[in-house]
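Left out: one protein chain. Kept in place: all the others.
The chains carry the letters A, B and C, assigned in the order they are written, with residues numbered from 1 in each.
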Amino acid sequence: MTGNVFGKSFQIMTFGESHGKAVGVVIDGVKPGLPISEKEIQRELDRRKPGQSRVTTSRKEEDKIQILSGIFRGKTTGTPICMIVWNKDADPSKYEKIKDLFRPGHADFTYLKKYGIRDYRGGGRSSGRETVSRVAAGAIAKKILSKKGIKVTAYCKEIAGIEAKHFDAKQIEKNPVRCPDKTAAKKMEAAILKARSKGNSLGGIVEILATGVPPGLGEPVFSKLDAELAKALMSIGSVKGVEFGSGFKAAKMTGKQHNDEMFMSKGQVKFKTNNAGGILGGISTGQDIVARIAVKPTASISMPQKTVDTKGKNRTIKAEGRHDPCICPSVVPVAEAMVAIVLADAMAVQKGRKRLD
Amino acid sequence: MTGNVFGKSFQIMTFGESHGKAVGVVIDGVKPGLPISEKEIQRELDRRKPGQSRVTTSRKEEDKIQILSGIFRGKTTGTPICMIVWNKDADPSKYEKIKDLFRPGHADFTYLKKYGIRDYRGGGRSSGRETVSRVAAGAIAKKILSKKGIKVTAYCKEIAGIEAKHFDAKQIEKNPVRCPDKTAAKKMEAAILKARSKGNSLGGIVEILATGVPPGLGEPVFSKLDAELAKALMSIGSVKGVEFGSGFKAAKMTGKQHNDEMFMSKGQVKFKTNNAGGILGGISTGQDIVARIAVKPTASISMPQKTVDTKGKNRTIKAEGRHDPCICPSVVPVAEAMVAIVLADAMAVQKGRKRLD
Amino acid sequence: MTGNVFGKSFQIMTFGESHGKAVGVVIDGVKPGLPISEKEIQRELDRRKPGQSRVTTSRKEEDKIQILSGIFRGKTTGTPICMIVWNKDADPSKYEKIKDLFRPGHADFTYLKKYGIRDYRGGGRSSGRETVSRVAAGAIAKKILSKKGIKVTAYCKEIAGIEAKHFDAKQIEKNPVRCPDKTAAKKMEAAILKARSKGNSLGGIVEILATGVPPGLGEPVFSKLDAELAKALMSIGSVKGVEFGSGFKAAKMTGKQHNDEMFMSKGQVKFKTNNAGGILGGISTGQDIVARIAVKPTASISMPQKTVDTKGKNRTIKAEGRHDPCICPSVVPVAEAMVAIVLADAMAVQKGRKRLD
Partner (left out) sequence: MTGNVFGKSFQIMTFGESHGKAVGVVIDGVKPGLPISEKEIQRELDRRKPGQSRVTTSRKEEDKIQILSGIFRGKTTGTPICMIVWNKDADPSKYEKIKDLFRPGHADFTYLKKYGIRDYRGGGRSSGRETVSRVAAGAIAKKILSKKGIKVTAYCKEIAGIEAKHFDAKQIEKNPVRCPDKTAAKKMEAAILKARSKGNSLGGIVEILATGVPPGLGEPVFSKLDAELAKALMSIGSVKGVEFGSGFKAAKMTGKQHNDEMFMSKGQVKFKTNNAGGILGGISTGQDIVARIAVKPTASISMPQKTVDTKGKNRTIKAEGRHDPCICPSVVPVAEAMVAIVLADAMAVQKGRKRLD
């Protein structure tokens, strides 16, 4: 399986560069009979869209989704769904100046080393623009999950060291940093604007919550649910770490503290705690799945940085152009999409694993 | 691809349960002409073997590797290599008592939910015993890497909150906790023995270092090198988090702090820092690859815990039998193996991606 | 891997229905640095295009290819190439009449059984129109192969029992039936026109020849080169059989007759005959690869046929609309494309298999 393909049974292939003609995705293995409209996909894409607030990039893209195949009379037919978004606000001319420079923190150097050729316009394929495809595919995955009562929600848990202390789901989409804690949100926003004013950028932590997940998803010993989720989330640009449930805190805990004890409640097995993050032995327990990702500060900053060029000369670079001072709010819908894709895929796979009677 | 298969070009399939007849692995896609002996595999397996010190389980397994195929006159032929280890010290009788109980922190509950049937003898397939297969495959991956000057080393970075402050590679295999800092190692060992005496267990952090990795490995946008490593490492039992380079610390850094600036040194591109952990845009940079995993405290503890049984009754459980009070030292060779497998695979894949001239 | 994905290292995913918005393909794993233009793709698509002669359907499609990604300044970048063709001459209204009927010899019945929903407009996904995607991907595969001196040529070997007796490569594209024997071509054309005048249709045999293939391609024991080619060719609609070299004639031969004896000629290993069809043990020998496929007569005929409808009633059907009386000439570029895709893929895979020294 090549690098731009993801999933086993609900399988996607994405394409497109930042300043090419279009970005998009083909999804194969979508169950037939699912009602789906461009409007539903658009709603998710609009959440990802740049230029939405003061804390994000000013690139203006309409990001209008177009479904090219796989839908007949408003329903999926089981055949591949291709969706594309045309790049409109592509202005590659400003990249001419830096076409020979390796931007620190970006993939310029590694792409050239790997492929021996590089589309330098806005990072080409390594641009965050490729996440349009992920979000579009995720919208369909979410629709499938919603039919089974599963919901995936992400939000900023921490930015610049400021942590969300409360969880009010309704707040998330009401503030530009997508934080479920109103007070923390304001502080985060202020921190981002301050960083921007200095030409600097910030990192943060995004938490993803999946509720209503049935027990039994995940394929040991390599395609464990947390292993597939880790791959999916780590594949998002700028992510430097992934953890589930107790995560890195588990390193400092004892077994007595960490084990989630079980008890019966109204005929159902319940867990006293959720250090597992909803996954045990790589298989969903039926509890909420809780994941967190560490997002590095945006690589493009307007402060001067040392670098080298393709000719092997030392140079100094200062990013111009538009960029987010903190991409965490933009990562939120992308992280949701990736988790939804993994869950939709795991559900389809599990169907073929059911016990024979 | 099913759950017990891993890799694309260097591909493994593993099998075996804790108290079944044998555990093993088949590896396909191994390059032909590689000299390999059972002795080399055995050396790695011996590092993983239980019963090696006071801080590990007392299960006695010879863990003698047997190569069944794929080697002719001491060299690989390019055909699949099957390796097996017979289970000798299998004593399933003691599991009869707990066959109806779901052990907290173990996969008992989720395996039953997923498969509708469960081999309760020592956790069956969910036992750490399956890592024999990973280590055996990893030994061959390491041999391939060594031909290219690549070396993978793992060690305990932290146990019970005690951190390694120094890095002395020679210390790692000299102490039972596999810690590169002699002083920290002693404290870690003491902490483990103390936890054991209370019937409790401890977690920790294992760090993995890969040196000599060429730039260009990894397949954006989904099979990025860090994404595949994250999957590989998260698939190891008890791992709750994975991070690269700066990892979760990136969340609190600014772009100016985080970006690894570049400069020329003797005609080579160098990086001032390695917050990237050796991977940018999902592709290796040529720097050291640095990953860390959070390992949860061993689920089996001899303190009493609340749980339920398969009939839906509340019960109390107290682990008997042999188990590690801290599995971090045992995870070390397994983590090395998984990283080596991912790198060997990525190298074979990259061969087919080379620029056409 | 889902059903619309093909290949391992040179991997394609296709999409699109006969009367949907567009058909297309995404190709991942294309080597970087390959010069490629829409013109080159168009040339192959034009060979496939309907409405080219009296012996084919009259559907008028411009079939203009549009490359959306993966090419930068005229060269491949190693990132996914998406190509689409808009459906222009889509006139689904005429399918309203037969939307409840299962056309004999078509996939109407099986699609409804499989998916529980069916895009009845011109067969939807099961239409021959999906081969646009194959031919577009094949054009890129052919370009890669041409850089290595490999050429894939297909032609009609037999139609209506009329066999090509001579092989003149230059004739193939000069006659509407794509036959390398001028005289046979005229007879074939006459037979097709006669069948059309009766509202009937004809089958035939297409032969595919690949020259310049290096020895060593193919992955035993399941992804043997002939096994992958068989899958690729059998996946083309209307194909009922595939054979290599001696093919079904081998059943009547003795070992003495069938074995291709070897001898040295100018320091090279040569074979006296090519009953193997260029493949031994699933690996290319370096000889020409010779494959043949049996193509069934077009299912759409204007003679009345018995069938049933979706309500379970007996009915009679008579195809209206445009259709080829014999699709063999149209299958020619599609068969070439599929063989080229398999060879390009096998070459990339083999790169990762090279002996370690």
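The rule is short, and it goes like this: a residue touches a chain if its C-beta (ideal position, glycine included) is under 8 Å from a C-beta of that chain, and two chains touch if they have at least 3 such contacts.
Predicted model, so just to flag it, every value in this text is computed and none were measured.
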Chains in view that touch the one left out, judged over the entire complex: A, B, C
Contact residue for the chain not shown (choose from C:Ala107, C:Ile140 or C:Ala164): C:Ala107
Among C:Cys82, C:Ala185 or C:Leu202, residue touching the chain not depicted: C:Leu202
Residue numbers in chain A that touch the chain omitted from display: 1, 8-9, 29, 31-34, 78-79, 144, 147, 220, 348-357
Missing-chain contacts mapped onto chain C: 1-6, 8, 14, 102, 104-107, 109-111, 113-117, 125-126, 130, 158-161, 195, 200-205, 215-224, 226-235, 237, 240-264, 267, 269, 272, 275-277, 279-286, 294-301, 303, 305-308, 312-314, 350, 353-355
Chain B residues that touch the omitted chain in the full complex: 1-5, 8-9, 11, 13-17, 20-24, 26, 28-29, 32-33, 66-70, 72, 75-82, 84, 114-119, 121, 124-125
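Definition applied: only the chains that are shown with their structure count from here on.
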Maximum centroid distance from chain B, chain identifier (CA atoms): C
Nearest-to-centre chain - CA centroid comparison: A
Centroid distance [mean C-alpha coordinates] between chain B and chain A, Å: 26
Whole-Å separation of chain centres (CA-atom averages), chain A against chain C: 38
Gap in Å, rounded to a whole number, between the CA centres of chain C and chain B: 45
Of all residues in chain A, the ones touching two or more other chains: 1-5, 8, 14, 114-117, 125
